[in-house]
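Omission of a single protein chain aside, the complex is shown with its protein chains in their original locations.
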Amino acid sequence: MRHDGRTANTGRPVTIEKDYLLHPEGSVLISVGNTKVICTATIEERVPPFLRGSGQGWVTAEYSMLPRATGQRTQRESSRGKVGGRTMEIQRLIGRAMRAVTDLEALGERTIWIDCDVIQADGGTRTASITGAFVAMAIAASKLFSAKELKKFPIRDFLAATSVGKNEDGTLLLDLDYVEDSSAAVDMNIVMTGNGEFVEMQGTGEESTFTRAEMNGLIDLAEVGIQHLIDIQKDVLGPISDMIGKEVTENE
Amino acid sequence: MRHDGRTANTGRPVTIEKDYLLHPEGSVLISVGNTKVICTATIEERVPPFLRGSGQGWVTAEYSMLPRATGQRTQRESSRGKVGGRTMEIQRLIGRAMRAVTDLEALGERTIWIDCDVIQADGGTRTASITGAFVAMAIAASKLFSAKELKKFPIRDFLAATSVGKNEDGTLLLDLDYVEDSSAAVDMNIVMTGNGEFVEMQGTGEESTFTRAEMNGLIDLAEVGIQHLIDIQKDVLGPISDMIGKEVTENE
Amino acid sequence: MRHDGRTANTGRPVTIEKDYLLHPEGSVLISVGNTKVICTATIEERVPPFLRGSGQGWVTAEYSMLPRATGQRTQRESSRGKVGGRTMEIQRLIGRAMRAVTDLEALGERTIWIDCDVIQADGGTRTASITGAFVAMAIAASKLFSAKELKKFPIRDFLAATSVGKNEDGTLLLDLDYVEDSSAAVDMNIVMTGNGEFVEMQGTGEESTFTRAEMNGLIDLAEVGIQHLIDIQKDVLGPISDMIGKEVTENE
Amino acid sequence: MRHDGRTANTGRPVTIEKDYLLHPEGSVLISVGNTKVICTATIEERVPPFLRGSGQGWVTAEYSMLPRATGQRTQRESSRGKVGGRTMEIQRLIGRAMRAVTDLEALGERTIWIDCDVIQADGGTRTASITGAFVAMAIAASKLFSAKELKKFPIRDFLAATSVGKNEDGTLLLDLDYVEDSSAAVDMNIVMTGNGEFVEMQGTGEESTFTRAEMNGLIDLAEVGIQHLIDIQKDVLGPISDMIGKEVTENE
Amino acid sequence: MRHDGRTANTGRPVTIEKDYLLHPEGSVLISVGNTKVICTATIEERVPPFLRGSGQGWVTAEYSMLPRATGQRTQRESSRGKVGGRTMEIQRLIGRAMRAVTDLEALGERTIWIDCDVIQADGGTRTASITGAFVAMAIAASKLFSAKELKKFPIRDFLAATSVGKNEDGTLLLDLDYVEDSSAAVDMNIVMTGNGEFVEMQGTGEESTFTRAEMNGLIDLAEVGIQHLIDIQKDVLGPISDMIGKEVTENE
Partner (left out) sequence: MRHDGRTANTGRPVTIEKDYLLHPEGSVLISVGNTKVICTATIEERVPPFLRGSGQGWVTAEYSMLPRATGQRTQRESSRGKVGGRTMEIQRLIGRAMRAVTDLEALGERTIWIDCDVIQADGGTRTASITGAFVAMAIAASKLFSAKELKKFPIRDFLAATSVGKNEDGTLLLDLDYVEDSSAAVDMNIVMTGNGEFVEMQGTGEESTFTRAEMNGLIDLAEVGIQHLIDIQKDVLGPISDMIGKEVTENE
């Protein structure tokens, strides 16, 4: 039994509130337990220099936390004048994950900007960001597709992420909250697609190591957790879900 | 009749959701029409260098907008590596306004950090920030006071703010939204206390000027609007309201 | 009687030395008591990106202080690697004020850069900067006009600024010097045009508040002070004065 | 057969030149094929603020590339004024990896600074950095231990890293060079200890995904490659090797 | 005959206006032809960390140009967010030069900050800065000495600087103005003391070279020019001159 009453293989309650903000092309507020992230997707009609003229699009991400998302106030990165290493690592991860399920040629020379702003943090902010950002991106893509700006729906599969870890007693746990994460011996973030393939797997011993058997146990937990998250995404997206992972080309 | 159906002297609907976030000592989500700002107040048990040993506290503020608070995505100030002039001007204004109603000696050698993060912008974000931040600060102060950390309640009066302006036809308007603000000839932000005195008055002709009669008409509008906002603050704060502006010293 | 022998409604002695520097299109050294500011106006034959192709010009301003303009040495903003909030606020104010009396269409696609460098500070540096910058800008504009680069003289009215304030005894004062400003309860900066209209009005209670009656008293003082400054500007500008605020279009 | 003649499960030739520089406490030049990295370890007699008084030490790492380590000249991060996301990610990885085999209590309140400077890049610079940095750190630690500054040898196990990947044909490869890495569909960096446990595992689909079977195949390859690297480390370290992973406490 | 009527070995007219500003401990406005620099000296009662507890003082310098000191407006270094290479080179030169004639032990644990702000530039701004800064520093030192804060006068000798150069025809010239400097083949800045010794000598071929004979000719010119500048410094400093270079220790 975990400190919040969950069993080892139970994730926290998840809600995804669609169209949370007025202005963005796609937006959600995702809550994973007490972790809350506003995820938005913005369509920009141009690409970074290295893709100009390629006919191909891009997906990029930025991640931030409000100063009081955390128990102690965190100084703003704008005040410090630079983006920290942890932030950069997370936003690079989110961007790569989104690109892995995006058909960049179908997108055409457009950039999708993903913004993940954590308004309340309780562990797992990067994986919640990925799970929420996918929904925001799918909504934005569906608007482009409905407006007949695209010939083909540009998202190839569902995508969600969770964290798993080993606590100090050696127990393997699904979906660590902040208290569990702070004392974990091993922490692993896994991003998977709807068809059960991996996009990212980042396992880290925190001044510790892990065996191959433990690695396999952690992945088993994550597979179950991610499948559940994708079911929630499908519910939230409704009819948009039907376009994902299919050769939807009626726009041609 | 204004583009959203309001009369010239009607403000937008206002809601203030108390205790919006888990971690901060005080927090609200304020909505003024479609403008939405998360305001938090953090108590820090130390003061800036220039006040050390003075026995006196400080209030300081930071302000930011999520990239998609706006119709077009705005680049993050952390990515640009510096805080812009508009942001600095607003956060200095918020800080000064809060200090004007704070008894810094009663606060003791503590800093109250005010964070105003606009999650959706539709005009009047700085005045909504002040109105919301006041409530967050009062909640945080009441926790300190209840914990008997203070001998005297450190807030001397209510504080709220609104914008008024003159449109291109010369009509004077209360509480401009983004569309009105963008085309206004004159824009004035006014911060007032519960007893009807001014804390800040910033009137600006936007490539335009204004007469003294127009100035007086704008202030008349603002006085009514701000009184209404303070009534809402009182409702939201409930019993905490009774400590403001009174010599509450039972903690002695 | 004030600490320097002035009455409450007397400003400090003002001198404006025209063509102070060799290189700029317009330049003055303005002294307001011991406050001394070098103001220059530079004509640049292009506009910021948002105005390209609009046929319209722009006026922008930068403000700085020499390290020993002040009693204690102030660290350079170039050494600190960023421009502070106070500087940004002042340079935005100067720019807005100049634009309010400039006919940006008559200017055509040009930028006027205003630089205000305080070489000695004794209170009122931002208002002295505005009063001096106006003269530098008028000189620069007159050179453009004489060279027949413009069809219409691009300055619509005179522009000057002063500060007024309430001291700790409640007395209202015109043109505060540093000693008075440091201890003032209320500080108000007012920018007005030659025909007596307001361009900016920024009143601030310094951990204090002010009533509407006090506000009116302060504005009364400022109106007299600014009218006197505009008389000095007219003397300094000589024949250039006659082109301001008139439909001078002989260049057509 | 790979483009350089290797089989899929063959790593590149590796050399580690010990005591490469005069000044550092530990230093090597590691070559993995054409990738060459100068790795140094510096002992500093203090710890970051969060560890002061804890009796515990720290290991931190910095990583950089010379501008012409690469085929095209890369702009210096010092000229750009900030450290990029990729660099931060790598130096955080190196630091975490080193800490996982360091007994921070045995180290006492000291910091080991690891510097990895790539002088020639041909793929796998981060894994070569880890493999080389471990040797530099062991040399530096042995000097501290020989000088009887430590009661216990502070390194618990060997540590090395390699990259593995899946190419566009689906073949799994050990130790990718730049050409292979640029076109890989999946890229995985694995850091392991001498006893065969994982410290880090970072697998990434590059606009692609991978199955669990592929993951297992990649790990199999990495285990063999890393065991070989640790054999080379043992040769280079000679007698220092005997202190690693043993309870060497004769200094007590 | 040079473009401004001077002969090859004639410097420009020089004036040094003492006590130019109200606040600094020492200040001058130096004019060398059309080059005008405000030089100030500030006494700070502490030293940089590397000198704390040494009983020794320090002299450091900063240099800047107003944007319109130049024919074309130069962007402010505070706006660019960093100090350029030329500025750094010049301020390091000024600091070294001042320290060469300062008795840092006699100064005690104090820092003299030299600020040189060019308000009008016409070549030779770094040498004019040195010549003017020396006078400002001597004035500041004399105040310290008069106040009996020092046992010994801390300035050992006079110090002045000039530029010499070779033009495109091979003629050697004293004190180049901007036009001459821009087209010079060789440019040399020389800093000398009152007793005719060198402190700095920086000769540079601008995409060109120079022979040893030319070097000697240039130095001959500089020696004459600098002696003249020191005569002017003596006039300006009056009785303070008598303390320089003498063992003035009556304060003991």
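Assorted remarks:
Should a chain be cited, it is by its letter among A, B, C, D and E, assigned in written order, with residues numbered from 1 in that chain.
The rule we apply is simple: a contact is a pair of C-beta atoms (placed from the backbone, for glycine too) under 8 Å apart; a residue touches a chain by one contact, two chains touch by 3 or more.
None of these values were measured; they are calculated from a predicted model.
Counting contacts over the entire complex, the absent chain touches D, E. Screening E:V199, E:I226 or E:I244 against the full complex identifies E:V199 as the residue touching the chain left out.
Only one residue in the set D:L51, D:I119 or D:A185 touches the chain that does not appear here, and it is D:I119.
Even with one chain removed from view, chain D keeps its contact list with that chain: residues 21-24, 27, 34, 38, 40, 42, 44, 62, 64, 66-71, 73, 76-79, 81-83, 87, 113, 115, 117, 119-120, 122. Although one chain is not drawn, its touching partners on chain E can still be listed: residues 82, 84-86, 88-89, 91-92, 96, 99-100, 102, 104, 193, 196-212, 215, 219.
The rule is short, and it goes like this: only the chains that are shown with their structure count from here on.
Least step count on the touch graph, chain A to chain E: 3. Centroids built from CA atoms put chain D at 51 Å from chain B.
Inter-chain spacing, taken between the CA centroids of chain C and chain D, is 60 Å.
Multi-chain contact residues, meaning those touching two or more other chains, occur in chain A at positions 81-83.
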